[in-house]
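One chain of protein is taken out of this complex; the other chains stay put.
The first chain written gets the first letter, and so on, giving A and B; residue counts start at 1 in each chain.
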Amino acid sequence: MSGIFIAIILLTVLALFFGLLLGFAAEKFKVEGDPLVDQLEALLPQTQCGQCGYPGCRPYAEAIANGDKINKCPPGGAATMEKLADMAGVDPEPLTATEEVQIKKVAYIREDECIGCTKCIQACPVDAILGTGKLMHTVITDYCTGCDLCVEPCPVDCIDMLPVTQNIKTWDWKLNAIPVKTIDEDVKC
Amino acid sequence: MAFKIASSPHLSRRFQTSTLMQRVLLCALPGVAVQCYFFGWGTIIQLLLAISVALFCEASVLTLRKRPVLATLKDNSALLTALFIGIAVPPLAPWWLTFLGAMFAIIIVKHLYGGLGHNIFNPAMAAYVMLLISFPVQMTSWVAPSVIAGQPLDILASLQMIFIGGSQLEISAYKMGFDGIAMATPLDTLKTDLAMGLTSTESLTKSIFSDGYGVGWFWVNMAYLAGGLAMIKMKLIRWHISTGLLGALYICASIGFILNPDTHAGPLFHLFSGATMLAAFFIATDPVTAATSVRGRLLFGALIGVLVYVIRTYGGYPDAYAFAILLANLCAPFIDHYMKPRTYGHRSRS
Partner (left out) sequence: MLTLFEQIDKGTLWRSTGGIHPPERKTLSNRTPIKSLPLADEYVVPLPQVGESAILIVKQGDYVAKGAILTKGTHFGHLPAHAPTSGHVSCIEIRPGNHASGLPVLSCVISADGLDTYDANIHPALSTNEVDQLTDKQLLTKIQQAGIAGLGGAAFPTHIKLSPASDIELVIINGIECEPYITADDMIMREKSDEILNGIAIIHRLLAPKRLIIAIEDNKPEAIEEMQHALNRSSLPKDGVRITSIPTLYPSGGEKQLIQILTGQEVPSGAIPAQLGIVVQNVATAYAINEAIQRNYPLIERVVTVTGDNTQLAGNYWIPIGTPISHVLTQTQFIGGEHDKVIIGGPMMGYALHNDNAPTLKGSNCILLPASDELAPEQKELPCVRCGECAHVCPAQLLPQQLFWHAKAQEYDKATSFNLADCIECGCCTYVCPSEIPLVEYYRIAKSAIKAEAEEKKQAELAKQRFDLRTQRLEDEKRAREEKQKASAARRKSNMSSSDKDAVALAMARIKAKKAAANAEADSASTLSTRSVADTGAENKRKDISAAVARAKAKKAAQKAAATQDDTASNITSSMPETSAPADERQAKIAAAVARAKAKKAGLKPDAADSSTANGSENTGSVNAPVDDKKARIAATVAKAKAKKAAAQLSADEADTSTVSAPVDDKKARIAATIAKAKAKKAAAQLSADEANTSSVSAPVDDKKTRIAATIAKAKAKKAAAQLSADEADTSTVSAPVDDKKARIAAAVAKAKAKKAALKISTNTEHDKD
């Protein structure tokens, strides 16, 4: 009989002890806020292109945190998708958009064709286009995220998305991969 | 004019894996020769058997994996694995033992893990352990050294023994030492004797220990030691693993011997019996499965040394290199992770 009591008391004591331990751990290692959204957002390419269906990268990060698919970010490509999957704790999925070769592109305005309508300026999510009404516009390529959003509104279709060219500073050292652009020997002035 | 493009450096030492393996093989030869001298034709037959099976398996798997066969065979790694299997199995063990071992080593331990450079475990040792725990009887009946057995078996008798006569009954008969061809290894003998209550000194008076370390085994070890030192001299291997191993074994054995000389063999006995030198210079130093940094390698070797001593002294098996090396293999990534060298310009590893 006393054995049962001892067992009960022992278990109660143990339960109390572990309960206290858990409570203490919960206090001690409490995580402030929801860092998941921040972490997810940090993985997104910040093009603010809206191709995911959300108005910007932060809203999409929030949507992922709330259970949306992780494969809606074409600018990030497969690499970003995998990181998102890893962070969100879900399985990687193929991208929704048909995956083109992930070459970074930026917008260029063919300036002699620009009519100065300012529509692209309104469309640019990062204010990377300079210009005003009736005056020629131009893209600050350093700020351009290549989101494509300015191409559609242009009434005269004078915006091109051109791949960023490599220069000596951005060269990736892929000796075998680069198409070596050798300027013709007979280049003369 | 456009020219050929290549990445720097444009110079190379021109010392390839195949050459390295080849040199290691050469350095192992003196030990193999001494072993053959003491244990007869059986060793050579097992070697040839292991080598042919290993090369065949390697070629088959490479074909299946659609890898270049000849080019890869030329790296001599399968040859080296086969060599270690051939000298590790008892010289008169039945042929299928070696066959299984070589196959297991090449197919399962090496190629299923991704081939050369990707295996976690030393193929030869993994195969040895597999054989040892699957066929303990066959694997522990070692041949008596020719000096004790008197007339060794000639080549035909050895062949017959290996390929035809290896029935269970006979083997166990040999094990019992009825006809004096087969007997336990010195370490096994010592272990049995200690278990029977003899002191180590008493045990070491037996004929098998006539030169203090076990007949034949001392010279085998000396030969491997010589080969190992040559390898270090030729920079085929670095000294760290071997030193760590022998040092740790010596220290452990010394401590045990000082504490209780009656139940422990001396440090030199440990160093020169069994497969100590072979393991220390040829097997533990297999780079694929060892730790890589300098300190990591010292630790890796020491770990093997300690494990060997512990298993030899307290474990159920007489010699323990295969187990010790496999266990250390398991720890290698862990050791590497915590034994990163301090990079130039970094004050501490934080």
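As a convention for this text, a contact is a pair of C-beta atoms (placed from the backbone, for glycine too) under 8 Å apart; a residue touches a chain by one contact, two chains touch by 3 or more.
Bear in mind that the values here come from a model prediction, so they are computed numbers and not experimental data.
Chemist: Among B:65, B:118 or B:233, exactly one should touch the missing chain; which is it?
Modeler: In the complete complex, the chain left out is touched by residue B:118.
Chemist: Just to verify: which one of B:6, B:70 or B:195 makes contact with the chain not shown?
Modeler: The single option touching the absent chain is B:6.
Chemist: Which of these touches the unseen chain: B:26, B:59, B:229 or B:288?
Modeler: B:288
Chemist: For the full complex, which residue in B:29, B:48, B:71 or B:112 touches the chain that was left out?
Modeler: B:71
Chemist: Go through chain A and note every residue touching the omitted chain.
Modeler: 44-48, 56-57, 113, 115, 125-128, 143, 145, 154-158, 166-168, 170-175, 178, 180-183, 185, 187-189
Chemist: Which chain B residues would touch the chain omitted from the figure, given the whole complex?
Modeler: Touch set of chain B with respect to the missing chain: 1-17, 19-20, 71, 75, 77, 115-118, 238, 287-288, 290, 292-294, 297, 336, 340-347.
Assume only the chains that are shown with their structure count from here on.
Chemist: Could you put a whole-Å number on the gap between the CA centroids of chain A and chain B?
Modeler: Result: the chain centres lie 54 Å from each other.
Chemist: Which residues, counting only chain A, touch chain B once they are in their complex?
Modeler: 175-176, 180, 182
Chemist: Enumerate the contact residues on chain B facing chain A in the complex.
Modeler: 2, 5-7
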